[in-house]
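A single protein chain has been omitted; all remaining protein chains appear in their positions.
And now, subunit A:
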């Protein structure tokens, strides 16, 4: 069933696609305030030479530099991001007191809201409130975009990592509960 969350995640996927088209890891996101998109971003780590320029940071900086909002605005915002926030972004969102996070697919290597750590709800982090985080919105689309990116990266490499040409895997294992 197509919910409002799917509608926004579809839009976040467009930003991820833009990252893909610009040779960046395809992750996109947007912040929604009272059913209105107030900022969006996509990964720019290659362009900026900066491994910390994740989609979330791009969108946060866009919102704060617009002059229209103060940082308190995030307490009333919902974040839609195509991939589970990494450990860095998970704690950034906690510091901003984000209201709610929805993501597409899990981030097995760096994920900070369930995969590697539970930064969003760790009770020992008392400075900022915990926030709810739910995955699985257009999960397959998010995964496929990432896979496409890594297959392309491997083909571009001067010495491909494997002997065989990497083929795009299309079957997706069901989400872990």
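Quick note on the criterion: a residue touches a chain if its C-beta (ideal position, glycine included) is under 8 Å from a C-beta of that chain, and two chains touch if they have at least 3 such contacts; residues count from 1.
Note that contacts and distances are computed from a predicted model.
**Student:** Would you kindly match the missing chain to its UniProt protein name, picking from "39S ribosomal protein L13, mitochondrial", "[RNA-polymerase]-subunit kinase", "Dystrophia myotonica WD repeat-containing protein" or "Tad3p"?
**Tutor:** Missing chain, per its UniProt entry: "Tad3p".
**Student:** Please identify which residue in A:14, A:45 or A:121 touches the non-displayed chain.
**Tutor:** A:45
**Student:** Identify the residue among A:33, A:88 or A:144 that touches the chain left out of the display.
**Tutor:** Of the listed residues, the one touching the omitted chain is A:88.
**Student:** Could you please point out the subunit A residues that touch the chain left off the display?
**Tutor:** On the side of subunit A, residues 45-46, 48-53, 57, 60-61, 64, 70-71, 86-92, 95-96, 109-110, 112, 116-117, 119, 122, 124-127, 156-158 touch the unshown chain.
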